[in-house]
Structures are given as C-alpha cells and as structure tokens.
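All protein chains of the complex are present and in place, except for one that has been dropped.
We just call them A, B and C in the order they show up, numbering each chain from 1.
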Amino acid sequence: MAILLTRESRVIVQGMTGNQGRFHTGQMQAYGTNVVGGTSPGKGGQRIDGIPVFDTVSAAVKATGADASIVFVPAPFAKDAAFEAMENGIKLLVMIPEHIPVQDAMAIVTRARDLGVVVIGPNTFGIISPGEKTKMGIMPNHIYQSGPIGVVARSGTLSYEIAFSLTNAGLGQTTVVGMGGDPVVGQNFVSVLEEFKHDAATKAIVMVGEIGGSAEEEAAEHIKRLGKPVVAYLAGRAAPPGKRMGHAGAIIERGRGTLESKEKALTAAGATVVTMPWQVAEAVKKLV
Amino acid sequence: MAILLTRESRVIVQGMTGNQGRFHTGQMQAYGTNVVGGTSPGKGGQRIDGIPVFDTVSAAVKATGADASIVFVPAPFAKDAAFEAMENGIKLLVMIPEHIPVQDAMAIVTRARDLGVVVIGPNTFGIISPGEKTKMGIMPNHIYQSGPIGVVARSGTLSYEIAFSLTNAGLGQTTVVGMGGDPVVGQNFVSVLEEFKHDAATKAIVMVGEIGGSAEEEAAEHIKRLGKPVVAYLAGRAAPPGKRMGHAGAIIERGRGTLESKEKALTAAGATVVTMPWQVAEAVKKLV
Amino acid sequence: MKQYEYLAKQILASYGIPIPPGRVVDTPEDAEAAVREIGPAALKAQVLVGGRGKAGGIRFAQNAEEAKTLTKAMMGMDLKGYTVERLYAEGKLEIEQEIYISVTTDGNTKAPLIMASRAGGVEIEEVDDREIVRRHIDPRVGVEPYFGRELAAALGLEGTLFKEFSDLVVKLYRIYRDKDAELVEINPLAVVKGHLVAADARLNIDDSAMYRHPEIQRVDEGSVLEKKVQEIGLAYVELDGDIAVMANGAGMAMATLDAIQFFGGRPANFLDAGGGASVEPTAQALGVLVSMDPKVIFVNIFGGITRCDDVARAILQVKEGVGIPVPLVVRLVGTNEAEGVRLLAERGIAAYSEMAEAAEQAVKLAGEGR
Partner (left out) sequence: MKQYEYLAKQILASYGIPIPPGRVVDTPEDAEAAVREIGPAALKAQVLVGGRGKAGGIRFAQNAEEAKTLTKAMMGMDLKGYTVERLYAEGKLEIEQEIYISVTTDGNTKAPLIMASRAGGVEIEEVDDREIVRRHIDPRVGVEPYFGRELAAALGLEGTLFKEFSDLVVKLYRIYRDKDAELVEINPLAVVKGHLVAADARLNIDDSAMYRHPEIQRVDEGSVLEKKVQEIGLAYVELDGDIAVMANGAGMAMATLDAIQFFGGRPANFLDAGGGASVEPTAQALGVLVSMDPKVIFVNIFGGITRCDDVARAILQVKEGVGIPVPLVVRLVGTNEAEGVRLLAERGIAAYSEMAEAAEQAVKLAGEGR
C-alpha cells in the first residue's frame, strides 16, 4: 500500500529528451515506475528506451491514458508544462524544477485546487512508494525499502539521509513524499498526513521540517487527531534569524517559524521530537 | 410563483445615490421589491427614502443579509461592482449598465459560474416577477400583470411591447427576464427556459429573440424536451447581413444567426413562431 | 471600432509578430518613393471592408513608375461604398502557403474562440467547416504556450512553422486581451521562405473599451450621416429604402424595420434612439432623419425609461425649428404617454398607440405597400 502514487499510476515525463529527463526516465523505469510516454515539443514520434515521445501532453494522454506526469523542463517553461498537464486531465503532477517564480507556482497550485490535481513540488525530489516499487522523482533508488513508515519532508537530501537511516534500521517505507523547498508548493504537512492517515499500511509517520513558515505548527493541530504516531525532526536550529538559507526561504518571522515554537507545538500534539537526523530511526523504533 | 427572483430575495442597490440608482430604487420599492440597502463608497451612513446606504457590499450584506444586488454604476466601474457583489456572497446579480467592455463581462460571467451566481445582463432591463410583486430592473411597473406566462427576451423595449400586449390580452406573467443586449451576458435562452420548466406556475413561455449568434438554435434543442408550449418571436427580418444593429451585435454570420435558420430550428422543435410582435398574444392564447 | 490594416499591423509588430515591410502613402509621389525604397510592392487600399482584393483594392507595382500610375488611379476610387483615401505600400511577398488564424469572443460559450485553418487567404466564411480548427480558451487560464502547440499540431504544422505558429498564438491572444479586441485576425498568415509573416491583418476593438485605450487610434467608420448620428451617441445604420425610422432600443428598432417590410415598405435606416435618451439627442437624431429627405418619417416609441413627453417635445422642437417637410407618423405608448400624446395633439400631430397600425400608415403614406 502507498499514498498518492501506486502501481496503477500511468506516468508521462514532460521534457523527456533533455539530459535530466532522459536520465531519470531510465532511473524510474529501473525502479519499476510505469512510464508510458514522454513529451518534447517538435520531437514527437521518436522513442527513447522504447518509450514513445509526443509533441504535446494532449497527444500523449490520448495515446497512453496517462494520469500522472513528472515535469523536467527548465523553470521558465514550468508553468506552461504544468498547465498543459492539468488542462489535459493529469491528476498527479510532480514538479522537479527549482527556481520557478513564486507567482507561477501560485498560479499552478491555485488551478490545481480547482481541478482536483495533486501537485508535488515545485523544487522537489518527488515521491516514491517502495512497497509499490514505483517512483516519480530524482531520489536515489537504493536507499528505500518497503515497510510501514510514511515519510514527509520539505527538502531532498535531508530526507534521503533520514530514509536511508530508517532503511538501515530495518524500517521500510510506504511512501516518501518531498513537498518541495519553495515558498509556495502544492502540498503541506496537513494534506500529506491526511493521506497517510487513510493508508492502512502506514503505521507511523516521520515528518522532516525546517525553520520558517508555520506549516509545522498547523501540522501539530492535525497530529492531535491523526491516530498514528509521529516522529518529527526539524532542521535549522543553528540558523540565525533573518537570514535566508537557500531556497528553503528559511527566514524566521515573529515567533512563528522559530524552531522552539514548532517543537513546542509538535510535542504538545503528542509527536516525538528529536534533535538530530540520526536520532530519528531510534525514535521510530520505539513507536512501532 | 416565479423564477430566480421571489419575495424572499433581499435586494441591495449598488450605486444607489446616483440619478438612475435613486430613481429606480424608488420605482422598485413602489412595485414591492424588498430593497434592504444600497451602496455608495464614501456615502455610508446616509439614508435614502429610508434605506440605509453602505460604503461597501461587505458592510451591506453583514447588516441586511442581502442575497441579491442590482448594479447601476457607470460601465467602467461595473466589473468592480460585480466582483464586489459576488465575492461577498450575492447570488442574484442584475447588471443594468450598457457599454461594459466585453472582456469585463466575460470575467464577470466566468467568475459567476464558478461561484454559482446568477447574473442577469449586462445591458439589461432586469427581471420582474409580477406574481410576487417584486422586480430588479428599470422596466415600467404598470405594463405587467400576474399570470401564467414566462417571458424571456434579449432586448428591453421590444419585451415591454410584448409583455404589455400579453397583459392587454389578459395573459399575465410569472416572470419576465431580460437577458441583456451585449455579446456576452450571464444567461441564455436555455438557462432561463430550464428555470421556467421547473416553475409550476408557468404554463407557457414567450421567447423574444433576434438575428445574430446561435442562442435561438441552441434553445430549439432544449425546447424539444421542455414539456411546455413556447411562442417565439424574432426581430431582425429586415436587417441586411453584415450590418451591426446597435449594441445587439446583430451581425449575421455563416448561415448561423439568420432568421431563417433560427425560425426553422424553433419550428422543428415544436415552438409556435410568429412574424410580428403584435401576433404573440394571440398565438399564446391558442396554447393556454 | 475597426482599425485600418496598417494600424493593425503596427500593433501586431509591437507584439513581435513579423509583418512585411510597408509604408502608408497618400500621393502618387509618396508611392513612387516608397516602392523605390522597398522594391516591388502591393498597393493596398486602406478601407474598412473585407474582400478588397477581389474588388480591385489591391494592385501590384513592379517598379516606382508603376506605383505612381497605380496610385493615381486608386486614390479616391469607390470600394464597396467607401472612398479610398490612403494606400499601404507593402513589399511583395513570395507566398508559399496561406494560413488563417483569428481570436474572437464567442457569446454562446462566453469564452474567447480561436479559429485556424490551412485554407487561408480567403474569407473564413468560404472555408469548409472541416478545414477549420476551432478551440475555445478558458478565460481563467488564458493561452499558455502549450495551447499554441496543440493548435499547431492540430493543423499538422511541423519544424520551424510548428514553433513559429505556437509562439504566434500566444502573442495573438495577448493582443486580444490587452487591446480589448473583438476580433484579431491574420489572413493570410503567409509562409515566406519557410517563415510566418502576417500578410494581412484585421483588428476590431470593442467600442465599449475604447475609453481605456488612449494608445489606440480612433478610426472613423461609415458614411457622413452615420458618423453624425454616432457622434450624438446613438446607433445608426444606413439602409436603402425611403421610410426614415427612429425607435428606442435595438430590438424595438429592428422590429420596426420588420414591421415596415411586413406591410410592403422599405426602411431607409436603422436608428436606435437608446433606452433613455432625453429631449436634445432625440431631437438631433430626428433632425438627421429630416436631412435624409425620406418620403415618410416613422417614430416608434414604447416608453420605458424613455419618457413619451420627452419624445413629444423633441418632435415639436424639430418641427418648429428646421421643420419636418415630409409626412410624420408617430406611435407613442408607455411612460408619460398621456402627456406626450396631449403635447403632440395640441400641435396637430395624432399619435398611434398600436405599432401595427402606425407601421401600415407609414408605408401607405410612402405610396408603397400591398
């Protein structure tokens, strides 16, 4: 079992003929993802590793019945790609590119809400469901393993670190979701926790958060009614206030967004809060 | 009984302190409309004929529980007024002004669809429900009478002509709807016919159409399944092709929109088509 | 408001759509100089009617001398009722293919409609429906580049044309939005040396939105009389009959024409005096009808916002001012009817209350009818 992405998902790759698109299409196939097609305007008719390339998503969907898409086009073209996917019936959309203008991200996410599309990202490593042997993303294949833990993270490498430590501790994952590091992304902790809540296979959840924003505080409210144990690790303890740390937009504002307020809220909600990434696996073990 | 506008409707007037707004507020009250308030930015706190004036629709709705609004502001401000009404929960919106840019009308109508707002107009005389003694519009009060006929028209004076001839023939009206003369308006014959279909009090329907567009052809399709008799009168028999007749945008294009094609479609659908306005009442009499 | 081709093309060019080299000319000498500069050129009459080419409004000059001669012949010529006052000298194109594309508003779906066809170069009305690709645009989404690509794919374009056409669709929609266009049309969108060029263009701006486009040139349209009435703010169209007509409301005015025709008469014009015109503009409009020298004047009013007494006052003002030298038939009912009828009766004008009777009488007075 898994959330959002399952074996039934029929995946296309937008921007499949670029370096990144081509490489990760291969990686996804190797992992087991059902990649049914790709798009690259002007290159329709080609095949890459046996997968048909189309000029438009419209043509790809018609020919393959795709319902999910992963986008690899450069940031200035990402909004176009996202709308092309959504207006042509794609219901799960993974936006890999970073540096997408926030206004574009807002337009994408707003439209997605109206159309009932689940957007993962932008600026995400994607989503992987080890139990279903399928992924849409750029995460390394070998660090995951099937098991009962759901993982939701803001940023990429940190989640690899933690997923790998879970795997090494014998704690496999149902699904690992990367929400994306940008200021405006499709998911938030609440929406992903809600999915995990309804996934019978998920027995415990790991939340990987950061300073800035108030997503963790909102998640805390939700955790009270979740009915499943949660371990939370938040990065940014050593970050000085007012400084922006990369594209995570980790700026501390007005008490909200400080590590203290987040950890306090999460602890009060019943979550186990750990201080360092290497403490996560141990904490999870105590709960399952 | 009536459609869309009933005695329960709580009406505000946007632009109530202007000449037109003030005059027609009086006329509406005289007819029986439940006018609960008006708006005029910067003039909040005043009263006009005992009706409270507010600075914003938000304040008016909060104070009066209004659910319907009639807009009298000049065309350049009409889009703003319409959005103010819709975003503040108004569900029936009558747009009197003419010369509203088509792009603005399109934005209004699109948003209305998303929010479930019924828009009458723009460039309309409004809507009147004689049986309920209530109106939102600028039509003369004395020419209507309560009875079993539903009337839907594109343009104003022509509908007065016909409504008055019905009244004079002893054929009162449930509701008379003016869809408005602009290229893009909130209603079409199909949507209004559908309302009349479900109004038990309406026994027969009069459609007043024009050359141009294909609204009448689409209505014909609907009339086949309507279950109520329809009399149709269409203006523009003598209009030469390619000429625009006023703001009705009556331009004949490609066979669609000619009087012949419209009358043929309506006749085929079972409607009684008459040639001149003064033949309408007689034709209706034969049907009820 | 229609724009002359050269104005439309200037706007297209400002959005990065390629247009041929060209210059406006209004004397034979101008044309001579222009052709000397740009080489063999089409001389295109700048009039606001379709089908110019077939009507002789587009001629080709191989050299400057020819341009001078042709311009001499074309300036001042009558083209479907419009006088040619200026030409657009435009570099001759070696056209390989002609495509049609336009964006307009579809009142039925209440959405922008884009139409394209590879059978360009003729009026779209003459193209087989199966050769036209029609796509509605969701106004909440607008036109992102993918929409252009889908359209290019639907037309079967490939390579450079696929890319250029996709880009052009985005720009065309932007013009439609930014400029409040009723219609923006490129026909033909020519393929020249493998690239797209807007060989002809039409741009109609929404009259109601002109107030927010000071950057767009006001273009006079229609006959002298039409312009005169439009200046008063009323809708007016010239027809070819002899019964001058005024009514209030576009639908009512149309029905009035219908009624005249019904009784065998021929209306001379369409004049919508508006839903609530006051004395002065109504009198001015009536003055225009008098100046048309018709056989009969027929005024058909159902007073809603328009007050019958105002109409009566306007009639009397004209009658007692410039005078009304032809028979006048007045039909007057509705708001303040009694007062209006009384005012007219005092000065010897009997008003009808039934539209049918009044129309029949107007036709009879014109010496027509059955």
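One rule holds for everything that comes next: a residue touches a chain if its C-beta (ideal position, glycine included) is under 8 Å from a C-beta of that chain, and two chains touch if they have at least 3 such contacts.
Small disclaimer: the values here were computed from a predicted structure and weren't measured.
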Margin query: One chain isn't displayed here. Which of the visible ones does it touch?
Written below: A, B
Note to self: In the whole complex, not just what's shown, which of A:I48, A:I70, A:I127 or A:V208 touches the removed chain?
What the structure shows: A:V208
Notebook entry, point to check: Which of these, A:G18, A:G32 or A:P140, touches the one chain of the complex that we don't see?
Noted result: A:P140
Margin query: If I consider the whole complex, including the chain that's not displayed, which of A:G15, A:G181 or A:P229 touches that chain?
Written below: A:G181
Note to self: Using the document's definition of touch, tell me which of A:V13, A:L92 or A:L158 contacts the absent chain.
What the structure shows: A:L158
Item checked: Absent chain, residues of subunit B that touch it -> 41-42, 44, 55-59, 77, 79-81, 83-84, 87, 111, 114
Next item on the list: Spell out the interface residues on subunit A facing the chain that's missing from view.
Entry: 75-76, 98-104, 106-107, 109-110, 114, 125, 138-140, 143, 153-161, 164, 181, 183-185, 188, 208, 210-211, 213-215, 218, 235-240, 243-250, 253-254, 275-278
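What we mean here is this: only the chains that are shown with their structure count from here on.
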Checklist line | Topology of the chain contact graph, where touching chains are joined (line, ring, star, complete, other) | finding: line
Check: If you average the Cα atoms of subunit A and of subunit C to get two centres, how far apart are those centres in Å?
Finding: 55
Next item on the list: Could you give the separation in Å between the centres of subunit B and subunit C, each centre being the mean of its C-alpha atoms?
Entry: 27
Item checked: Geometric centre distance via CA averages, subunit B-subunit A, whole Å -> 50
Checklist line | subunit A residues counted as touching two or more neighbouring chains | finding: 114
Item checked: Residues of subunit C touching at least two other chains -> 140
